[in-house]
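Once you've had a glance at the structure underneath, I'll fire off some questions.
What you see is the complex with one protein chain gone and the rest in place.
Right after this comes subunit A.
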Amino acid sequence: MDFTDPTLRTPPVSLADVSGYLPGDPVGTEYFTQFSRSDRMAKNVMFRAPKGRHHVGRDETAVDMVERAVAPLVERHGAREISNIDVLLTHTQLPDNPVLGPGPEVARRLGMKPRWVFDIHNGGCAAFVHMMWTARMILQTTDARTALIACTQNCAGPVFTQSDIRGLAQAPVPGDGCGVGLLVKNNSAPILDIECRTYPEFAGDMEFSTNGDRKYWEPGAGQGCVTFTESKVAKVMTRGNRLVPEVAQAVCKRIGVKSSDIDTFVTNQPNRLFLRNWNEAMELPPERHPDTFDSCGNLFAAGIPVTLDAENRAGRLRNGSVVLMAAFAHAGDFAGAAAVRWGAAR
């Protein structure tokens, strides 16, 4: 036995449960094709876009979404367990208040008094893995026993239905939703390994622009949207193709499992091409790489927990199976992967 092995000195941390929430009635793709600038574009949109997605209501806040996503956890684990959470981490795609994250208000709404509350912005579409990594560190190094991590994607309705934006080919791809995870310091569904990497060389390639000179906080015309320059699209595509399998393979190697033996691989879901390329790169049959793209679109950070929840509720995640999660963020400035021995089967 290797007594210098850090896993012997650190307690196991489990992803004990996941849950998700999708706001409102599904919005069909016809909503967007009516605004397409040409028939050709409408056809292209029909081909590439998901069949449906959910849009958050105008007055529904990120706090509301987290509260609704946590409701099934309250039901399954008891209100007391949730209100006793020690660590609360949130990630919100479009903060309702740009200078303040929703963490403290989420805690108030759920009757919690957590000792560690962090609103974290940089994990992007890989935020679920990023927050598992952060929460695990806190649980392993303090007397904290439980953590709640919450990923809210809420920019599809507010941003991508603006009158200038909804006609763009990319407008129908995002969907709104929220996914949460419950982490507990025990061995019920142990996190086998996590790999998180920041790539400073790819930072700054994604912009938030108002399609003009206006800063987003300044008054005036011009609708805000996340953009890549046209020339960067191929670069981002190639990076994404590479980064997700890279971190996923790194985790596979360390836990001693061949990628083709992973029971369930869940990634973020920016588009169909990435989903196909990643599952080819991992040499997995498509059925072991489930997604919710067609019914939910690109859920950004919420994609991993929402898909895990859907698979779990459908009875397709077996206790004892190896579940691997992987994602990359923004234009490639962050990527993460985490493996869990599943223990939350319904």
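Definition applied: a contact is a pair of C-beta atoms (placed from the backbone, for glycine too) under 8 Å apart; a residue touches a chain by one contact, two chains touch by 3 or more; residues count from 1.
By our rule, contacts and distances are computed from a predicted model.
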item: Name under which UniProt lists the unshown chain, selected from "Fumarate hydratase subunit alpha", "CRISPR-associated endonuclease Cas1", "SRPBCC family protein" or "ABC transporter permease"; value: "SRPBCC family protein"
item: Hidden-chain contact residue, picked from the options A:N97, A:N187 or A:T229; value: A:T229
item: On subunit A, residues whose C-beta touches the chain left out of the figure; value: 229-232, 234-235, 237-238, 241-242, 245, 280-281, 283
